[in-house]
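Only a single protein chain was left out; the remaining protein chains are all shown in position.
Entry: subunit A
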Amino acid sequence: MSVKPAYDKAAAEGRAALVGYLPAGFPSREGAIEAAKAMVDAGCDVIEIGLPYSDPMMDGPTIQDAVHQALVGGARVADVFTTVEAVAATGVPTLVMTYWNPVDRYGVDAFARDLASAGGSGLITPDLTPEEAGPWIEASDAHDLDRVFLVALSSTDERIDKITRASRGFVYAASLMGVTGARSAVDTGAPRLVERTRQIIAKNGGDLPVGLGLGVGNGAQAAEVARFADGVIVGSAFIRRLLDAPDPAGGLAGVRELTADLAAGVRGRA
């Protein structure tokens, strides 16, 4: 199931979609599933499950910590599929966000096949651009999966054209030049990037939604982003709640509270 209908539903309600990220295996195998379900209950429209990887080159300290904990706790690629299966069963479309090597190692077609059979919607690939994505484009076509590539503030129009043509489900606009992690303010270049991306999609006759991520951590920022993007993507702030909680119940309560704040934000009520 593509994530596109979830974006369309949010748009029909006159708001942005809320996309929440958590790595599989964090804070534990079961804990990640419970936290993701809490995010669904409290108002996330799309869930991204991160595949914990030893060398998260694009992640800041918060996600590095979470992923490290997951790996020390014994998280395996198979856990990603079971987590996706449990979360997708709620009816909310569930993507996997992963660095490329674990997929390459698993076998691109086998990964696509197992993700599809777990009910997953597709992949977000932070270190794979369309140039190197030949096998993934083939596999995602064969298994009817979304392909979420990223555009950045530094992307030329030519690259945005190539990336949006290759994307399916939505395109991920990185709101700032930097790694993941909550920031105090949304980069001033972000609205312009979303606008450029939308114009290029429209010129090509497409209707791909544009989600904006990196740095968003609270309802007020979500409201600001919701004014110009189709989706608001939040990751590190959820992890922060789980890391800072005194116990698992407190972590889930924190995740619910943050989701509610963000969900109000994407509805312009923060």
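By definition in this document, a contact is a pair of C-beta atoms (placed from the backbone, for glycine too) under 8 Å apart; a residue touches a chain by one contact, two chains touch by 3 or more; residues count from 1.
FYI, contacts and distances are computed from a predicted model.
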Undepicted complex member, UniProt protein name, chosen from "Transport permease protein", "Linearmycin resistance ATP-binding protein LnrL", "Monosaccharide ABC transporter membrane protein, CUT2 family" or "Tryptophan synthase beta chain": "Tryptophan synthase beta chain"
Per the touch definition above, residue among A:152, A:220, A:243 or A:264 touching the missing chain: A:152
Selected from A:131, A:144 or A:195 as touching the chain missing from the view: A:131
Residue among A:1, A:17, A:33 or A:77 that touches the chain left out of view: A:77
Given A:2, A:82, A:101 or A:218, the one touching the chain that is not displayed: A:101
Missing-partner contacts on subunit A, residue numbers: 53-60, 64, 68, 71, 76-77, 100-106, 126-129, 131-132, 149-156, 159, 163, 174, 176-179
